[in-house]
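Note that one protein chain is taken out, while the other chains of the complex remain in position.
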Amino acid sequence: MADLSVKVCGTDFKNPIIPASGVFGYGREYEELFPLDKLGGIATKGTTLHLRTGNLAPRIAETPSGMLNSVGLQNPGIDHFIDTELPYLLTKNLVVLANIAGSTPDECAEVAAKLEDTDVHMIELNISCPNVKQGGAAFGTSCEMAAEVTKRVRAVTKKPLVVKLSPNVTSITDIAKSVEAAGADAVSLINTLLGMRIDINTGRPILRNNVGGMSGPAVFPIAVRMVWQVANAVNIPVIGMGGVSSGRDAIELMMAGASAIQVGAAIFTDPYAPVRIIEEMNDWLDSKGIASVKNIIGTVKPW
Amino acid sequence: MADLSVKVCGTDFKNPIIPASGVFGYGREYEELFPLDKLGGIATKGTTLHLRTGNLAPRIAETPSGMLNSVGLQNPGIDHFIDTELPYLLTKNLVVLANIAGSTPDECAEVAAKLEDTDVHMIELNISCPNVKQGGAAFGTSCEMAAEVTKRVRAVTKKPLVVKLSPNVTSITDIAKSVEAAGADAVSLINTLLGMRIDINTGRPILRNNVGGMSGPAVFPIAVRMVWQVANAVNIPVIGMGGVSSGRDAIELMMAGASAIQVGAAIFTDPYAPVRIIEEMNDWLDSKGIASVKNIIGTVKPW
Amino acid sequence: MKYTQGQYIITDKKAIACEIYSFTIACPEVAAAASPGQFVHIRAKGYTLRRPISICGIDKDKGTLRIVFEIRGEGTAEIAKLNKGDLIDMLAPLGHGFTLNDTYNKVVLIGGGIGTPPMLPLAAFYGKKAVAISGFRNASAVILQNDFIRTGAETILCTDDGSAGIHGFVTQPFTELAKQGGIDAVYACGPMPMLKGIAAICKENGIFCQISLEERMACGIGACLGCACRTVRNDEEYFAHVCKDGPVFNAEEVLW
Partner (left out) sequence: MKYTQGQYIITDKKAIACEIYSFTIACPEVAAAASPGQFVHIRAKGYTLRRPISICGIDKDKGTLRIVFEIRGEGTAEIAKLNKGDLIDMLAPLGHGFTLNDTYNKVVLIGGGIGTPPMLPLAAFYGKKAVAISGFRNASAVILQNDFIRTGAETILCTDDGSAGIHGFVTQPFTELAKQGGIDAVYACGPMPMLKGIAAICKENGIFCQISLEERMACGIGACLGCACRTVRNDEEYFAHVCKDGPVFNAEEVLW
């Protein structure tokens, strides 16, 4: 048994595997299949100030080795999260990352402020959502906007603040450096890549929202590249995700520089994926005689 | 038999299928398998002013439903292309797109100028290569640099000028608009997405260049999205590519707005892919009673 | 157990019409938990998303489920390659099924095309109290009619082109039945226009109606919010999820 524990911004994880925001709800549905305390942590569904109904269906499309989603941040609002979902999750022995979002920096800060008096372990600020004030361009696509929203949230919370970056940018390292400078304690990446599919028989986009976020194994090489670049550009920890579907993938992304790993679309293919990945990581480490998973973080030797 | 012919910037293609630059060399190797005149056109290997040896091996890695390459523009230089490869290709009944590249706007213009006195049909300017003058940032990642290099090439050529765009940007529509304003007659997209893979047994990146360009079916949804966005943002034709591996994919990308289609990595899986795709497109059009492939270009009806 | 994921042996495979297959699967714990209207979420090798398929038969004694599905694309084509003796990977049983009531005296089951299979477990439950109306494109697409007859249900067959049974849509015989009255409940599954038509007739005639909806799914268990469906609950618009709140909904809840 290798030591799988990791520490990210002072928070201890019993293992590095965290279901990604949006794929795992608030955990209840998967608890039918396995005890949640097997997980290192859980990133909860992106939560906004008020209830959001999300986009019209279809919201899901398949792609080669991946998928698109256009859920559109459907969620019951932060008060419901704090009253109903969080207390339940806090009884489980795992790290809770509250994924939050908003259409203005104000909204993001207000959501974070509400979490300040709770026992949630970390805040994961999703800056990929469109900023209504700035004409819909996502916060995460400009250094200024990314820094601005990070600063506003930083000002209202003492909890470890993880900023979740969008891959749909020319330079993810610039964005990462901006949010680091603005006070982020860690970054997580990658969110989904913007994609589209068309039903050629109807001539209509498959998603009612026309476009959606691509994730799954297809995006894994992009995640590895971005995690590697960002880990080399900032001095704060990186939580890696994007297409991880096996223990080997998780090891690869940690070698690229991730201190912990989130698992998204792979859970749809195999609902036990997070648990299986933990086991596969352990087996691989044991087979190599590596005592602790911490020993592999960022160890890739570039040519 | 549907009418498969298309016209792009005044040039007639007998069908919309073109092997993409870099995967098909100068056509000789594939001519062992099928006559080149079955193709609508051919985009030749990216050619620079002087011979380039390219990067060290390994240059190829596999990814889920895709691949990475870091060939690094190995090519024999424009003079060799004009003397040895072009005359041969011009004897085939297809459109020749000379894909050119350079490390400075000067180099690109010089290469284009050399082609001016040849009978090559179109120039495809690859602006994804790093600009040595600007510290290595790719021309294709800033509107100013993209416009600058386009202008320089435009000034020396009257041939139809297709500018090939990089997907590794925050807003591909802004880049497309810049090169349109700078005189491009068409744009082609997408080039490869920057990715990375690590061999976890050695802890080394698989590619000797550490990172490489991702292509293949995995990127198809990104190509559809970008082609759709760009086709709606500019008034010049769009040549679409990225992950096309079937007639249905080609139809989908044309519905998104492409006037012609390039096929890259799919050729490695199935060397007959371009020919098969042409047949599959014809069959689909016939089954729907669509008389001409031109009738589907840009016909997607967004919600 | 609510639902579980596992690999189960296919004990029987039959091609029952052009590109339509029937699988019998040995999965005792799933069969024990399953009820009519629920579905199974099947993994297709090489594909990221599972495929939702309705349960077409539940044999709790033998511990088997039956599914009937049509090849519609790449994933179902891959699943159709599985043979008797192979393992099938299912997450099941999922969703909220039909409301069964043994005090009902007359129910009508309406299936359109590949929407017919989920009607069969209802016929098995209601037996002679059920009238099963099934509609298909043409004679070669007709499935399951003998299975319905074996349950004791009265069967009415329609085809769009008249090549078998009544020439026309299922709504025609149903409208007549509805006029005759005495129907306690209608259950339906099939294409949207058909469901809409049936719901309208039921509303007009004050008949309780439940329909099974389709939507593109990822998780299949209510976690990803992928399979949204606009409904009304307590007079308020509510984005329900087909995989968890459905696939069966009361027709009056649905915002079409």
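Note that the chains take the letters A, B and C in the order they are written out, and that residue 1 is the start of every chain.
One rule holds in what follows: contacts are C-beta pairs under 8 Å (C-beta built on N, C-alpha and C of every residue); 3 or more make two chains touch, one makes a residue touch a chain.
Predicted model, so just to flag it, every value in this text is computed and none were measured.
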Sole contact to the chain not displayed, among B:L33, B:A155 or B:A291: B:L33
Hidden-chain contact residue, picked from the options B:N15, B:T47, B:S65 or B:N191: B:S65
Residue among B:L86, B:L189, B:A265 or B:V300 that touches the chain left out of view: B:A265
Contact set of chain B toward the excluded chain (per top definition): 22-25, 29-30, 32-33, 45, 53-63, 65-67, 69, 71, 74, 206, 216-217, 265, 267-272
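Keep this in mind: only the chains that are shown with their structure count from here on.
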Chains touching both chain A and chain C: none
Centre-most chain [mean C-alpha coordinates]: A
Chain pair, most C-beta pairs within the contact cut-off: A-B
Per Cα centroids, the chain farthest from chain C: B
Centroid distance [mean C-alpha coordinates] between chain C and chain A, Å: 36
Whole-Å separation of chain centres (CA-atom averages), chain A against chain B: 33
Where chain B and chain C are represented by their mean Cα positions, the distance between them in whole Å: 47
